[in-house]
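One structure is given here, and the rest of the page talks about it.
Omission of a single protein chain aside, the complex is shown with its protein chains in their original locations.
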Amino acid sequence: MSHDRNVETARIETERDQSNPPQQLLDISDLSVTFPSQEGPVEAVTDVSLSIEPGETVGLVGESGSGKSVTAATILGLLEESARIDGSVEFDDQQLLTKTDDELREIRGDRISMIFQETGSSLNPVLTVGDQISETIRTHRSIPNEGISRLETSVLGNLLRSKSHPTNYERSWEQTVELFERVGIPAPEQRALEYPHEYSGGMKQRAMIAMAISCRPDLLIADEPTTALDVTIEAQILDLIDEVQAEFDTAVLFITHDMGVVNEICDRVAVMYAGRVVERAPTDELFAHPKHPYTQALLDSIPSLEGGQTLDPLAGQVPDPTDKPPGCPFGPRCPSATACCDARFPPEYPVTTADEPLPVREGGDDDVPSPRRNDPTGHAVHCVLYGSGDGLAPRRSPSDEDRQNADRGRPETDGGEP
Amino acid sequence: MSETQTTADVDSEPAETSDQQSFLSVFARTVRNDRLALVGTIGLGITIFVAVFGPFVLPHDPTATNLDQMNQAPSFVHPFGTDRYGRDILARVALGARTSLIVAFVGVAVAAGVGVTLGAIAGYYEGLLGEGIMRFADTIFSFPALLLALAMVAIMGQNWYNVIIAVGVVYWPIFARITRGSVLSVKDEEFVQAARSIGESDFRIIGSEILPNITAPIIVQGTISMAVAILLESALSFLGLGVPPPDPSWGRMLADSRQFMTHAPWWTIAPGLAIMFTVLNLNFVGDALRDALDPHQGDEMEATR
Partner (left out) sequence: MKRYVVKRIAQYVPVMFGVTLIAFLLINVAGGDPVRTMLGTEASEEQVQMIREDLGLDQPLYVRYFDWLGDVLSGDLGTSIMYGQPVSDLIVQTLPVTFWLAGGALLVSIFIGIPAGIVSATRRNTKFDSGATIAAYSGIAIPNFFLGILLILVFAEYLRVLPASGFVSPLADPIQGIRHLILPWIALGTAQAAIVMRYMRSSLLEVMDQQYVEVARSKGLVPALIQNKHSIMNALIPTVTIIGINLGYLLGGSIVIEEIFALPGFGRLALNGVLNRDFLILQGVLLVTAFLFTTVNFVVDILYTYLDPRIRYE
């Protein structure tokens, strides 16, 4: 927690106060996260800005390694201490990045909760599932000094499995059983007393949802909650998240790599690539008019029910985080990349007309209006194809043909071929 | 948590599977990256050098008694002092290194040979034969190593061969367990299935497809077992049932020195430190290799002395 960050944060805050009404539940701006490593610092997240309104579901999409989960862990302050964090994460008008661990603890699990990807390892195997949910309630929803007992926090107490404050314990247990019922776990009283290994994957994820909503959070971060589940269970879990969201009026940050899931559940989407948000838009708009070549490729890889053209899996890999290209990180994989893409990461351009790339405009980057400031739900993309401050327009616009060429590398390199 | 994992992986070496890299390259990289491994390798090198060349290089004859120079404190002439017969302790410690290293190395080699063979059979034929072998291993394992080794040397006779055989008998079960576990985990891999489908014999499959895949854990365990075997050999010698005199051994030097320890403590301390030094370095190397080859294996192995 350096002084630099406070200064930086303060600057952003004043800037924002002027331009943005404080209606956001969560407002991440210019977030960068850097981890130290033997090969030098690794920037896992770069200049990510993202906002969520109360009750809204925002999808954060990208391949693994794109920085989605690091972004989520940053919100809750769960990153290792060696990580360097710049930018601002505001939740309900409170700056989270400057909070101490003690202060964050009151928010975690209470106002912001999280569901993780690996259902198998999210629950402690030696504690009953009910205990793991009721302890959250005891932590956050208790009369002072009656929540977590001394015995419960001591090794000896745990060895003897003793629970003191019986009334409080029972109250939280009752709530747990109600939650189990709410998330559709059959025979909740008995199931609460069972251990995680007695649960199926879908049941575990239901229990995790029960845990996450146990204190009626304002924001639920779901980090690939259905990836490890099979398709029918996945649909049930998505429905459940939808239901509890409506019931508790919880905002959801839904992290996934699956565009199909996004379509089903999200109001808005931000697409991440190599630590950066490359495109953001309302879900319908994004699916109808994807702009960034990476978004287009992601959408192409959705299995379609009609069969027909099968997915053309994205060629190439996310760049090595220790050796990112200086310009657009997607450049090396992009079918439409030009020389200017290698030079720098393009600024964010608002997408005003749905179908056509923006005409090349005059003037510098500074004239480009930021959609985040003007229109928080608007469509914007970081790509030179849709606006150009320096007059370097792409030679070609992305077409289906180009996208199919993607796996052969950049058009420039094999341009000589017929 | 794919992202945090990815960034965490950046700290370590690029992921390679252990069968792709030769053991020597792993060893070289481990020594480069791990300070303890470097210390251990150098220390082990010193011990081996002293064991091999010490008796030729050192000025004093380890068996030459000199009654004018009894129980002398460490000095320039006798860096570790002399014992009650005036013998140079440094020369005797150097010769003792031979005894310890030979017993430990050959004994562990015997243990590894027997253990790997039986373990591979037990892993490949899981039925009655495999169970029988593993229960036999459990049986050996249920005797304290020192007691069983003592009993064997006492009953079969006190000589070099029986001391080595005792070490082999005491430590083969751990090799059998590791080998069996590894065989069980690779048995259903595709390359083994493929070999079976083209009709290769069981013997060939075990020898050519499975064993090459388990050399790494065996070498690691071998290193750690040698450390434990040196402790066992010195304890046997200390109790008077190690390699028979006149071949010097560290354990017997310690036992002989006990009654003089108040006025000639160097006589006690020199062989004791020699044992510690050797065991410490073997453990450094073994642990570093284990971490390099398989960071998830944990410390299970060393707890088997």
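In order of appearance the chains are A and B, and numbering begins at 1 in each one.
Rule of thumb we're sticking to: a residue touches a chain if its C-beta (ideal position, glycine included) is under 8 Å from a C-beta of that chain, and two chains touch if they have at least 3 such contacts.
Fair warning: this is a prediction, and the values are worked out from it, not measured in the lab.
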Legend entry - Option touching the unshown chain, where A:Arg108, A:Arg206 or A:Arg333 are the choices: A:Arg108
Inset, instruction - Among A:Phe116, A:Phe254 or A:Phe330, choose the residue that contacts the chain missing from this document, as touch is defined above. - result: A:Phe116
Legend entry - Selected from B:Val31, B:Val108, B:Met152 or B:Ala292 as touching the chain missing from the view: B:Met152
Inset, instruction - In the full complex, which bits of chain B touch the chain not displayed? Write them out. - result: 1, 135-136, 138-148, 150-152, 154-156, 227, 231, 234-235, 238-241, 251, 254, 258, 261-262, 265, 268-269, 272, 275-277, 279-280, 283-284, 296, 298-299, 302-305
Inset, instruction - Name every residue on chain A in touch with the hidden partner chain. - result: 76, 78, 101, 104-110, 113-114, 116, 118, 121-128, 135-136, 139-140, 148, 152-155, 158-159, 195, 197-198, 208, 211
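In this text, only the chains that are shown with their structure count from here on.
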Inset, instruction - With chain centres taken as the means of their Cα atoms, state the distance from chain A to chain B in Å. - result: 51
